[in-house]
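Excluded from the complex is one protein chain; the other protein chains are retained at their positions.
Going by the order they are written in, the chains are A and B; count residues from 1 in each one.
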Amino acid sequence: MKPENQELRLIDTAHLIGEVEDYRNKGHRLVNVSCTRAGEEFEISYSFELDLRFENIRIIIPLDADIPSISGIYWGAFIYENEMHDLFGVHVRGMNIDFKGNLIRTTVPYPFRNTSFKGEGPCQDR
Amino acid sequence: MSRQIVMPFGPQHPVLPEPIHLDLVLEDETGVDGMLSIGYLHGGLETLVEKRQFPEYVYIAERTCGICSFIHGMTYCQGIERVMGLEVPERAHYLRTIWSEYSRLHSHLLWLGLFADSMGFENLFMNAWKHREFVLDVMEETTGGRVIQGSCKVGGVRRDIDQETLKKMERDLKGFEKGLKEMANVFLNDDSVASRLRGVGVLSRNDAYVCGAVGPTGRGSGVPIDARMTGYAAYGELDFSPVVEQDGDCYARCAVRVNELFSSIEIIRQSIDRIPGGEIEVKVKGNPDGEYFSRSEQPRGELVHYVKGNGTKYLARSRIRTPTLTNIPPLVKMLQGCELADVPVIVLSIDPCIGCMER
Partner (left out) sequence: MAFFEMAKTAIRSFVGKPATRRYPFVPGKVTPLSRGHVTIDVASCISCGMCMKKCPSEAICVNKDEKTWTIDRLRCIVCNSCVEVCPVHCLTMDTVYSPAVTTHSGLEVFHITYVKPEKPPKADSVDENKEQA
């Protein structure tokens, strides 16, 4: 098995649109947009691929900040951005198709924003 | 110009195997736009990493999807192995490849059956599922589970297949392939199938790229993306090339899957021929600390498992980006300007797996 080398660059939120446009012009495919809560911040990673080369850019934003949408550049990005909004409560500005929080119907709003499973016992309460 | 109406479609619909809701904007019988909403199956599997230790999360990762479960488990294991720097034995890689390809056969046959059903070809539907039964039997014989194999673990595989069984598997493939050829002939050459599929739900190459189509949906539009070419597991040592069709309609997507059946059989043959002996797992010590985007090719397309460890037994984050999620924007593109009667065929042609998609 050949291990895949993955590049990860941390960039500033202000440069996000420019960087993504660069990738689009170079012909990269948008693979994934993922959000992770790290302490009091969100890490948002954008992954691109061209000719089996996998590259990531990452922005780190505070919990209540909003980010610009990349759906103007990659049309299909709306699905990731809506998902991110519905699960984490990240506000995305200017999505081309905005479900307004109705893409994934959840009982609790923004269920992944605060998860607290830790400390539960190994077997269910009976 | 006639009046526009909005027609709800799903989540309960005779041809839809899974709950997905579409709001179709129609002008007479022609679809102008389609907007979908999901969320009937959201279970929050990703957050379970905080509750389950990373070796046990394999079972959860596997149960993300009931059809390509082995590949989910394998991709997750690959991610953890990479973060922890584990060297998995060659034999385990080959076994993983064999099981992955059987999963692909199983998934494609299931899909071909459902697809035949969606265009009203019941006989073909039953025939496809008859062939699928053979694959499920091999799976149960070698792993103990028909659809949830549970044979992958961090650091290798749980079960070995002895040489005799491997030989038997290779022998049985011959008869199986003969049956498949007969069935493929109907899918590819019968006029009643072709007239139902040709020119329906066309996705141009450019749209496929911009919307991020992966797997057979992308390959049907001439975008040669196949994550197997990155050479994970034993794929780097086997000879195969992605199956690509140029037309971008439902027929092309169907043809990609039919032809992939034979390419999968070829990969299984090669793996059985070249499988080395030796250990099937390595001991896992310590906890993962670091992050990795693990990629693999599912029957539906490229799968990404993002794992992030923090040096404890519990991972900080697992993100599962399933191929269906990426194939939803292309579906929205395809629905623009289609006929109402074609909607079931178009929706099924991307092979939607909503269970995977919402996790």
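Quick note on the criterion: contacts are C-beta pairs under 8 Å (C-beta built on N, C-alpha and C of every residue); 3 or more make two chains touch, one makes a residue touch a chain.
Just so it is clear, the structure is predicted and the values come from calculations on it, not from any experiment.
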{"item": "Which residue of B:L36, B:L109, B:M183 or B:C356 touches the chain not shown here", "value": "B:M183"}
{"item": "Chain not shown: contacting residue from B:T64, B:Q78 or B:T142", "value": "B:T142"}
{"item": "Selected residue (touches chain absent from view) among B:I38, B:L124 or B:I267", "value": "B:L124"}
{"item": "Absent chain, residues of chain B that touch it", "value": "52-53, 56-57, 59-60, 63, 121, 123-124, 126-127, 130, 133, 137, 140-145, 148, 150, 158-159, 182-183, 185-186, 189-192"}
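The criterion applied here is as follows: only the chains that are shown with their structure count from here on.
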{"item": "Mean-CA-position distance for chain B and chain A (Å)", "value": "23"}
{"item": "Chain A residues within the chain B interface of the complex", "value": "1-4, 6, 29-32, 34-38, 45, 47, 49, 52, 54, 56, 74-80, 83, 97, 99, 102-106, 111-112, 115, 117-118, 120"}
{"item": "Complex contacts: residues of chain B adjacent to chain A", "value": "35, 37-40, 42, 44, 46-48, 50-51, 82, 88, 93, 209-213, 225, 229-234, 236, 292-293, 295, 302, 304, 306, 308, 314, 316-317, 319, 321, 325-326, 328-330, 332, 358"}
